[in-house]
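Taken from a larger complex, these chains appear in their original positions, while the remainder are omitted.
As written, the chains take the letters A and B, and residue 1 is the first residue of each chain.
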Amino acid sequence: MTISIRKARTIIKAALAKGREAGMKPLSVVVLDAGAHTIAFEREDGASPGRFAIAHGKANGCIMLGLPGSAIQTRADAQAYFVQAMNGLYAGDFVPVKGGVLVRDAKGNILGAVGVTGDSSDNDAVAACAGIEAAGLVAES
Amino acid sequence: MTISIRKARTIIKAALAKGREAGMKPLSVVVLDAGAHTIAFEREDGASPGRFAIAHGKANGCIMLGLPGSAIQTRADAQAYFVQAMNGLYAGDFVPVKGGVLVRDAKGNILGAVGVTGDSSDNDAVAACAGIEAAGLVAES
């Protein structure tokens, strides 16, 4: 099983709707497949130009390590050099904060990851989870 | 003026519809702003994983040089080293074939570019133009 483009659209639409509903700043949302390749992305009007890279780096870290953004952020807080090492390995495509969320099916298989950026990292994760759940999938943030 | 996320969605939706209507292979479509930064992207089910990079490279080349994909392809055919030089300049984010299309407003200002990949380069350009025109903008392919 994989994330279809139809489900990816639902994820993005619902994540952005969550952001509007909660009064968040303009968000950008990326959906990656299980190999960390981009399925879909949207950047809301008013977001800064560099948001694709940030969203992608959050989601890519989740896929590469099989961990949600919160766990990666904890590790980054504990070992300063961890972020440096991962940035080197993945050519900079690694952003170790919340807002990177794993997407699993009901059996726990990793189907992909979502990366959200634009508001606080905590809020970014809330929006990502809202999107994933709207698509009937399981979010691990 | 810029390409709003609403217009970017229209571009992608209409480009993909053109592809379906014409029986093209699964397409991937990216919309970049005038600074070559990603506004939106979709990869249809069945497209290969590496399509974001190809779509982005087509559109990025258009923005960076201010030329449509057809002109870049003509130059590439004539001067083999041209592609090497551009790849070096733009860190590899350069694909010198049709399917990269400039987006202009009615006065001729460049607002961004669209990159389409998945079918023949000629067909990719046809789908990109259909998307841009559906959004009420001017395509230069």
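Quick note on the criterion: a residue touches a chain if its C-beta (ideal position, glycine included) is under 8 Å from a C-beta of that chain, and two chains touch if they have at least 3 such contacts.
Keep in mind the model is a prediction, meaning the values are calculated, not measured.
Q: Quick one: 2 copies here, how many in the whole complex?
A: Whole-complex copy count, per this file: 4.
We take it that only the chains that are shown with their structure count from here on.
Q: Taking each chain's centre as its mean C-alpha position, how far apart are chain A and chain B in Å?
A: Those two chain centres are 25 Å apart.
Q: Give the list of chain B residues in touch with chain A in this complex.
A: 4-5, 8-9, 33, 35, 37-45, 49-50, 52
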